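Only one protein chain is missing; all other protein chains are in place.
Labels run A and B following the written order; every chain starts at residue 1.
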Amino acid sequence: MSVTTGIVLGAATYWITQTAVAVSAASGVLEAGRKRFDLFGMVIVGLAAAIGGGSVRDLLLDRPVFWVQDQTYLIVAIVTALLIFFLARRIPLPPRLFLVPDALGLALYTVVGTKVALAMGTPGLVASFMGVITGVVGGILRDVLCNEEPVVFQGTLYATLAWGGALALIGFYLLPLSTPWPELLAGGLIFLGRLVAMRWQIGLPKFHAR
Amino acid sequence: MSVTTGIVLGAATYWITQTAVAVSAASGVLEAGRKRFDLFGMVIVGLAAAIGGGSVRDLLLDRPVFWVQDQTYLIVAIVTALLIFFLARRIPLPPRLFLVPDALGLALYTVVGTKVALAMGTPGLVASFMGVITGVVGGILRDVLCNEEPVVFQGTLYATLAWGGALALIGFYLLPLSTPWPELLAGGLIFLGRLVAMRWQIGLPKFHAR
Partner (left out) sequence: MSVTTGIVLGAATYWITQTAVAVSAASGVLEAGRKRFDLFGMVIVGLAAAIGGGSVRDLLLDRPVFWVQDQTYLIVAIVTALLIFFLARRIPLPPRLFLVPDALGLALYTVVGTKVALAMGTPGLVASFMGVITGVVGGILRDVLCNEEPVVFQGTLYATLAWGGALALIGFYLLPLSTPWPELLAGGLIFLGRLVAMRWQIGLPKFHAR
């Protein structure tokens, strides 16, 4: 049982979160690598990707920022970033490698973010938006720091799935289901939805303003 | 009478604020449309434009973020973004269409932002800067997310008018004027100044560093 700034997370969730931190940090390093940033730049972009979403959520909810009192998050992100940095100099690491763990991270971040916001008494729509922020803002920060258009705004379904899953989670809480079923169902929807969207290249409609 | 996180806003101001939220969200969607973002990307850029400035102000002042406890703001922004998205696919919507309501939004956001900061006891210059942040940071976030140089730094008078209006508001409070006269006068200066600046293309001096 680990206590993280106010809400009690089961040990399983705590370690899956650390996995999500590691995977996001890796995605940040691989993106930063394409820009020829130096080692420090990669570590910062990796950190932004890994802890940016949860930080913005915590600031908006006026609760302690989750990584400030427990330095394990920083250690996991930094060690991962260094490992990937030195590994990628030797072995080609296709970004595709991280897509499945990243989908798992998206599911988990979104579920945890929505739950935290609900626990603080925000209205449902706001809570679901906090879930989305937790899931996608890290990736947006990563792309802004790399001076790129955020991929989450463009490719196959990603944030839309997070939002759908967050709303589903709130719906499941209205049903007579006990923990962890609502979380597992909502997280599973996001994770499987992401795998399906990637496999069949499913995206949202776009338009070009006239 | 609606209560928004600490300060009591008259019903008129509350609904004009919601109008400003809608107009800013629309401006975000139209900008995002030029980048071929998908529906979700547009909604997020619209939200950032609509609630970004007030959020940064509230974080800096360490007060509850205005849209977290009242989900009406999110609903207004999201519904507007969806409407504009589907409308703009059918009918050409020139961005010019939004310039006049946007000028109204700038005036209102700036006046409300300055007032909120003064109510929290900040010095005058800081309060006026909080007004500017409320008025223009949403547009800056919109442009950063679209990977563009912020237009507020470049075109006809915009933020300068906000700053002038905010300082004028503080001056009017020193005069024997009762509410809502200082607010109406300062807001009117910003709004009319913006119309004049757009009509005669009045801008600030620029320079190119040598």
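Operating definition for what follows: contacts are C-beta pairs under 8 Å (C-beta built on N, C-alpha and C of every residue); 3 or more make two chains touch, one makes a residue touch a chain.
A quick note: this is a predicted structure, and the numbers were derived from the prediction, not measured.
Per the touch definition above, the residue from B:Ala26, B:Ala48 or B:Leu61 contacting the chain not shown is B:Leu61. Within the full complex, the residue among A:Leu93, A:Val151 or A:Leu184 touching the omitted chain is A:Leu93. Checked against the full complex, the candidates A:Ala81, A:Met130, A:Val144 or A:Ile190 give a single residue touching the omitted chain, namely A:Val144.
Remark: the residues of chain B touching the chain excluded from display are 59-62, 122-126, 129, 140, 144, 147-150, 152-154, 158-160, 163, 203-210.
Against the chain not displayed here, chain A makes contact via residues 30, 32-42, 44-45, 55, 59, 64-65, 67-71, 74-75, 85, 88-89, 92-93, 95, 144-147.
Heads up, the rule we're going with is that only the chains that are shown with their structure count from here on.
With each centre defined as the average position of its C-alpha atoms, the distance from chain A to chain B rounds to 29 Å.
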